[in-house]
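Before any comments, here is the structure.
Note that one protein chain is taken out, while the other chains of the complex remain in position.
Labels run A and B following the written order; every chain starts at residue 1.
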Amino acid sequence: MNALLQWTTYVLIGYFVVLNGGYVFMSIITFWGVVRYRYVLDAYNPEEALASESLPSITLIAPTYNEESTCVASIRAFLNVDYPNFEVLVVNDGSTDATLERLRNTFKLQPTSRPPTSDLPTESIRQVYRSRTHPDLWVIDKENGGKADALNAGVNFCETSFFCAMDADTIVEREGLIRIVRPFLENTSTVAVGGIIRVANGCTIQSGRVQNVSMPQRLLSKLQVVEYLRAFFFGRLGWDTLGAMVIISGAFGMFRRETVVEVGGYETDSVTEDLELVLRMHRWLRERGEEYRVRFIPDPVAWTEVPSTLSGLGSQRDRWHRGMVDSMIRHQRMLLNPRYGRVGLLAYPFFYFLETFGVILEFLGYAWFVVALATGTLSAPIALAFFLVAFALGMALSLSAVAMEELSFHRYQKTSDLLQLLLLSILDNFGYRQLNAWWRIKGLWSYLRSKEEWGTIERTGFNTSNA
Amino acid sequence: MSELKEPILLALSHKPSANLLEDRLCRKGATVVRAPDGEQALQHIRDTSFGVVVAETGLPGRTGLELLQSVPPLQPPFVLMGRRGNDEDVIRAFDMNAFDYFTRPFAPNIVTTRILRVPRLLSTATERPVPALA
Partner (left out) sequence: MRPNLSSPFEVFSPASDLIATLILGSGALMLLSVCFAAFALGSHVWSRYQTRVWKRQKEDWDAQIVTVLAGDLRPQTLTDTVPKKYYGSFLEALMPYATVVDGAEKQIIQALAAPFLPRVKANLSSRRSLVRARAVQRLGLLGGPEQAAALRQMLDDSSPRVVERTVHSLARVGGAADAERLLDCLPRLAHVDPRHLSSSLVHLGEAAAPTMRAAMADDERPPFVRICCAETLRELRDTASVAAAAWLLEDAKFRDMLQFPKVTASLLRLLKHLGKGVHGPLIRAYCHAPASFVRLHAARALGQLGTPEDEVLLGALVYGDESRWVALGAARSLIEIGSITPLRKLRTLDHPRAALASDLLLSFDQ
């Protein structure tokens, strides 16, 4: 029994050291990346870029399902993006509510046809519509097939070199499109670019724009603000700096259409089709030895409403983790495989061992502490000291993310909001992180039991959600 | 120069453009009303009779083209401001009975003249008797 506990200890401590060592390493890289990016942004003027004589046409693909209360406001927001030539393809994924009706009435949709440009398999298309008031707005009505299926349908009708995959309720900032297209212009080998997602809860949204940035009211939403800052600064910017970006959020990402079609489009079997697609693109392009880039840049911003209830958030995280496990296993061949360069040797192991399966160890760690304390094999002072280090580390990492946000974009102008962020960085280790670990374990368990339903999140309507 | 009895609406969200045009138009004696987004612009159009409406194609809330379509042709006449690089947009605007269209960057003097000539041209046109049809 002692030997078992001994080994368990080594493994858990080893995991802890590697995980947090990894985070520390990433935060140093990220810090350097943030400082450097400030200079990059200083030399860039979106107005100047927009005054260019010719910019590539872009298609915005927005799958929508049962969004009758918010679809009109969301689509309006898409139409107001500041870019000279773009199309909006709304894919109505067989909504059972009044979504299509609302769109039809507001935008004066007229049934028409449009030849598809690719053959990604999807559920059947019922009808293609075009707006009479906004000729750049098209609605594709199809049988329900899920988000990935809807995205594929959009890609099938996309005629431009690049498309932007969005969630229907994402609000892209006015400059979002011109900013996210920049890496494609500066380097023709770019195949995918992700932007930053920020939490819209609590912000004042008017005329399809975020007018006032503010922290949300509900504690759960507030905690997610800190979490998103951590995720995007370490998870994305850090990996971009290392040249091994593997996640582009489905809420806001731009892709080269040709490459997406070549790799076969989005995987309809996956609940995190965004992650799965990017992994597959890495794999495909590396296997063919093609030069390519996947980037994350923090200046194009999209705002999205996050779940504000425990059940909503729990089911979202359960689903995300289920999808992550699935994607990680699907492309396991990249793990520690030098053929896949930095993605295989750095990013994949990090996500595979630490983010995905490491949650087992994390959970075991909590369980072990309880057991060890209870059976007396671990003295209380040591346990406390250990917890102290663990929390101090988590706190330091969260606070460094907040510091980086202040250094770079400082979107939260109110001092009270910043103080909240600082306080939450301390608190999020006492419960929120553990809750997340629990949801992730559930996600892993769901994967193993292969549940296939979608979770639901309550819609509180779009303008000024004070959740 | 007060041929302009009716005010001019500037439905522009881009502040430097709006500042510039407002300044030039006021110097020429026009009354200018500003609306930074589509919803406010729509409200103004409903409440007041304007001589010309200058609207940005990418106006938040309601696009310039949408505003254009919400009124009968030339009541009030629209001058649209758009971006370079989208010829289709210009054609569409004219198809929808926009009076004029200019792109950014622009020469403020020329654009101001283009805006101010609109009411003058329209009043001249309506003075001519319309030939009877059949």
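Just so we're on the same page, a residue touches a chain if its C-beta (ideal position, glycine included) is under 8 Å from a C-beta of that chain, and two chains touch if they have at least 3 such contacts.
Given the structure is predicted, the values throughout are model-derived calculations rather than measurements.
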Identify the residues of subunit B touching the omitted chain, counting contacts across the whole complex. 14-17, 19-20, 23-24, 27, 104-110
Spell out, residue by residue, where the missing chain touches subunit A. 2, 5-6, 9-10, 36, 39-40, 42-45, 47-48, 50-56, 110, 112-119, 184-189, 377-379, 381-382, 385-386, 388-389, 391-393, 395-396, 399-400, 402-403, 405-407, 410, 413, 415, 418, 421-422, 425-426
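Assume only the chains that are shown with their structure count from here on.
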How far is the middle of subunit A from the middle of subunit B, if each middle is the mean of its Cα atoms, in Å? 41
Per the contact definition, I'd like the list of subunit B residues that touch subunit A in the complex. 37-39, 58-63, 65-66, 69, 82-86, 88-89, 92, 104-105
Which part of subunit A faces subunit B closely enough to touch in the complex? 50-55, 76, 79-85, 133-135, 174, 206-209
